[in-house]
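My questions will all concern the structure given below.
Yeah, one chain of the complex is gone here, protein chain that is, but the others are all in their spots.
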Amino acid sequence: MDLDLSSVEPFRAEVRDWLRAHVPAAPLPSLETGEGFAAHRAWERELAAARLSVVSWPARYGGRDATPLEWLVFEEEYYAAGAPGRVSQNGINLLAPTLFKYGTPEQLDRVLPPMASGEVIWAQAWSEPGAGSDLAALRATATRVDGGWLLNGQKTWSSRAAFADRGFGPFRSDPEAGRHRGLTYLMFPLDAEGLTRRPIGRLDGKPAFAELFFDDVFVPDADVVGEPGEGWKVAMGTTGSERGLTLRSPGRFTAAADRLVGLWRERADPADTALRDRVADAWIKARAYRLKGFETVSRTEDVGAESSVNKVFWSELDVALHETALDLLGPDGELEGDWLEGYVFSLAGPIYAGTNEIQRNVIAERVLGLPREGKA
Amino acid sequence: MDLDLSSVEPFRAEVRDWLRAHVPAAPLPSLETGEGFAAHRAWERELAAARLSVVSWPARYGGRDATPLEWLVFEEEYYAAGAPGRVSQNGINLLAPTLFKYGTPEQLDRVLPPMASGEVIWAQAWSEPGAGSDLAALRATATRVDGGWLLNGQKTWSSRAAFADRGFGPFRSDPEAGRHRGLTYLMFPLDAEGLTRRPIGRLDGKPAFAELFFDDVFVPDADVVGEPGEGWKVAMGTTGSERGLTLRSPGRFTAAADRLVGLWRERADPADTALRDRVADAWIKARAYRLKGFETVSRTEDVGAESSVNKVFWSELDVALHETALDLLGPDGELEGDWLEGYVFSLAGPIYAGTNEIQRNVIAERVLGLPREGKA
Amino acid sequence: MKFVLDAEQRLFGETLNKLLAGAGTPGAVRAWAAGDPEPGRALWRSLAEAGVFALAVPEAAGGAGPLPVELVTAFHELGRHAVPGPLAETVAAAELLARLGDGAGLGSGHEDFEDRASGHEDSEDRASGHEDSEDRASGGGSSGDHGGELAAAWLPRIAEGAAVVSLALPPAVPYALDADAADLVLVVDGDELRAAVPGTVRTSLDPARRLFSVEAGTAPVSGPAVRAAAGAAFDLGALACAAQLAGVGRRLLEVTVEYAGTRRQFGRPIGGFQAVKHQLADVLVALEYARPLVHGAALAYGSPDFSRDVSAAKAAASDAAYAAARTALQVHGAIGYTDEYDPSLWIRKARALRSAWGSPAAHRARVLSRLTGDRESAE
Partner (left out) sequence: MKFVLDAEQRLFGETLNKLLAGAGTPGAVRAWAAGDPEPGRALWRSLAEAGVFALAVPEAAGGAGPLPVELVTAFHELGRHAVPGPLAETVAAAELLARLGDGAGLGSGHEDFEDRASGHEDSEDRASGHEDSEDRASGGGSSGDHGGELAAAWLPRIAEGAAVVSLALPPAVPYALDADAADLVLVVDGDELRAAVPGTVRTSLDPARRLFSVEAGTAPVSGPAVRAAAGAAFDLGALACAAQLAGVGRRLLEVTVEYAGTRRQFGRPIGGFQAVKHQLADVLVALEYARPLVHGAALAYGSPDFSRDVSAAKAAASDAAYAAARTALQVHGAIGYTDEYDPSLWIRKARALRSAWGSPAAHRARVLSRLTGDRESAE
């Protein structure tokens, strides 16, 4: 498929102009605080009012039916403008693709518009103590009751859950079934009766996560996504989306790389070719990721296991880029600031959404066709 | 144990003076040619005449009972002087330690003195097509006959075998026994009846190896090392020695690192901090390996599996050091010369004597105590 | 913009792949290394028939170009099959000559640039020339006339595969590759373009690369246009080399995956070991992201970003191919280290091409220099 970059220039200009006029001059307070969370929610509302919160969605849910290329362009402009972090991203990047694939029309109509408007902020609730990348080891249960399900057990490292409104994730509905079977994918309110949330800090102490304790939390049938017992398949659909471009759009990295080049120009000793080499390498890799993004949206076939290639690449690029920035800052590298926050955030990349070790297994076995390893 | 470095200064001075007086001004022709092999053998004789060919051996076999520290010092001086490569090294570093551990007094008396004098040059003959690091997959056979054994089958990547006098290695003497059992460790003449050798080139085309084809090659009982059927144990003894300091003495790397610093001073743009960083890193690592060597000879306990730590370190250091040199040389990096030859040689390091992948398994399981991987 | 190859371009690549797979290319490589260029020349002619060299030659000069996307598609396959010869050098020379000839009209060739291989079947294509050492001595002559003559004489022959051209562009490309097997050897020295005589040959790690120091002959074409044309030639040569490296890396991955799937150690295929899998997965990742950089640079041909994008591509392709080579060697073990087995052809070439046409560090430096200091002025 041809990508006509010039045809999207009007859209790019609209986005750029709007962002120039609306992006707050001073950074919002951290979205890992109550005050900052509220400010970020207000920003989502502002985006939505301009129909810029979910450009690739159908118009009926709050989007503008943007093409994948337009979405790439939106992301480039968004991050280049230094616009606030997306507090809605768990919903938009993880839950919404799942609903588009497995949700009922009623669910789409009910869930998506308030997600697009920032009225309802979603938290993912997948991991459990002892079950991180190994989803088949989940133990929190969903028990069938009249008209719905009762949730019990514990979830952890639930991103955004400290302040969000609702959560989603797979629960074990049939304890007798095998590891991958008997899971059901559910949505639930975080202020439900019987649900306790305890914020936990990430590496820099900020409460980017929470632990969730479920004690007979009722969820109606209407909030099951896909078929009961099919939670594994539903979750894997989301995982595929996580590993593709959606989770980390190229615009994030091209913007970060440009800022790194700026930092280099401003702070580095130009004679320091060792740093120069790393700054250039980060910029080249961000550009490669961008071009690969154009390539991906040019193709019609499913990306499939190749999304694992993307995930390994962007997550390592992100770490290397931020390590370079910290090294460039020298003794200031350990100090609180945007670069340090970006570094801490980047460190999660090789771990979550399937560790890079698992991704490399997938690449080796499903893309390269190497023999499967005997797994007990 | 204290190492009194000053107490070895007289020895160091003697070695240095002798080398200064005797190391050929022009490099000898490559030892991978007939002419060069002869020149290197003559050099071994010259070393032996000064009792410097095998300093750590007992005097009765041609050594001078040097302490491990003296041996380290000898190696430092030897490589710092840019003295010729040791054509006898397969015998001295691989066979001799095996004989010291498993050989009979008769074998020691018969084999070692001509090895020390350069009269007999040895080639290792371990690998077979399909059996490299996996010694248990060997298939070349030794069949019991009256007074000895008949060898049949094929060995390959036999270092030095193109021009050497004798070879050594394990053969399968009991085809019924399991993978690790039923091997016998034997020594044999390379000009034996029934033995055909075919030189094969390494990466740079030089015939550093040969293939050996055995067709009823007779070996007397006197040339079995250790007990028949115990070849695995005997070979592992040699492997341990390979992985310790013997195979790659610190002096090799400190000399190479010093030459790299010299190359940097002579050829590099001093403003190129990227290269500077790598040159410094190579020097630091060579120094670490030297200090670790002092540490190792200070300890009384067996090094054991820690020799795998050494092997991973020196082999990666050697590659990185030579890659740095080639990069420093820019477009000249691909041209024939000492640095390129050293690079090609270094590339074998992570492969032979047990690949670094196997060494990392050993480190993880035997040093760190991580669970063993299920091996079929 | 096409960020993926279209059906026709893919078919072109596949055609070349089949052509080279069926042409006994490893034998031609070994013959070339042994000093027998004939099988390599035959390969060269087949490639020309398939249209490879015409891609770098303007239509007006008998070519089909410039078609940079098709060119990198072709060079990917040339790398994949380790085709010997001054390939990047010849297309760079075509770019150089086309630039010098541009607007000067395509006149007759110059004597000093005549085909040195006098018995060559195509020698009747040569146009006659004339002595002109005065121009060189004055140092300020315009390149127009002689450039035009040169272009007219050589470009059609390059396009049809009748001319193998070597080119030195010091300092990044100080030696003339395979100059002894070339019909024309050019060297650019500042503002001067000279025909060169091959000097001492130096042995490369890749025995199919015979590197010659050059003694520049008389009768230069000179003037600032030479410098500009040499810059354009360097960019196209580096891009071709980047594509070749990507192909070298891809082939190394292919043969290593195949080997790892069949070779057994410790009772199972070595490709079943996670350590082997992860090394190969990392190679794939590196190659997958080198490809769009090479493709993107080809798309940028003619734009002010071309130099920057070529450098990005060359740096990434060099690193990816070298990582592929290191992994191929490690996974193959001694077989990969052995001259007579084919993996050595690509393992050696990856290392050699990595420092040819500018090192990764030099290209990264150029990227950053374009992004910072030179950005405003250059764009």
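Order of writing sets the labels: A, B and C. Residues in every chain begin at 1.
Keep this in mind: contacts are C-beta pairs under 8 Å (C-beta built on N, C-alpha and C of every residue); 3 or more make two chains touch, one makes a residue touch a chain.
Please read these numbers as outputs of a predicted model, since none were measured by experiment.
Q: Can you pull out the displayed chains that the omitted chain is in contact with?
A: Within the full complex, the chain left out of view touches A, B, C.
Q: Tell me which residue among B:Val23, B:Ala137 or B:Val261 touches the hidden chain in the full complex.
A: For the chain that is not drawn, the touching residue is B:Val261.
Q: Which candidate, A:Pro58, A:Pro220, A:Gly330 or A:Gly369, sits in contact with the chain we can't see?
A: Of the listed residues, the one touching the omitted chain is A:Gly330.
Q: For the chain that's not shown, point to the residue among A:Val23, A:Ala192 or A:Leu347 touching it.
A: Only one of A:Val23, A:Ala192 or A:Leu347 touches the chain omitted from view, namely A:Leu347.
Q: Using the definition of touch stated at the top, determine which of B:Tyr79, B:Trp157, B:Tyr289 or B:Tyr352 touches the missing chain.
A: Here the residue in touch with the unshown chain is B:Tyr289.
Q: Write the list of chain A residues that the hidden chain touches.
A: 127, 130, 132-134, 136-137, 156-157, 200-205, 209, 272, 274-275, 326-327, 330-336, 340, 343-344, 347-348, 350-352, 355-357, 360, 375-376
Q: Just checking the interface: what residues of chain C touch the absent partner chain?
A: Missing-chain contacts on chain C: residues 273-275, 278.
Q: Spell out the interface residues on chain B facing the chain that's missing from view.
A: Contact residues on chain B toward the absent chain are 1-5, 261, 264-265, 273, 276-277, 279-281, 283-285, 287-289, 291-292, 294-295, 298-299, 306, 309, 312-313, 357, 359-361, 363-365, 367-374.
Going forward, only the chains that are shown with their structure count from here on.
Q: Please identify the chain with the largest separation between its CA centroid and the CA centroid of chain B.
A: Most distant chain from chain B: A.
Q: Report the inter-chain centroid distance for chain B and chain C in whole angstrom, where each centroid is the mean of the CA atoms.
A: Once rounded, the distance between the two centres reads 40 Å.
Q: What whole-number Å value describes the gap between the mean CA coordinates of chain A and chain B?
A: Averaging C-alpha atoms per chain gives centres 52 Å apart.
Q: What whole-number Å value describes the gap between the mean CA coordinates of chain A and chain C?
A: Roughly 42 Å, centre to centre.
Q: Mark out which residues of chain B touch at least two other chains, giving numbers and ranges.
A: In chain B, the residues touching two or more other chains are 272, 274-275, 376.
Q: Enumerate the residues of chain C that touch no fewer than two other chains.
A: Within chain C, residues 268, 273, 276, 361 contact more than one other chain.
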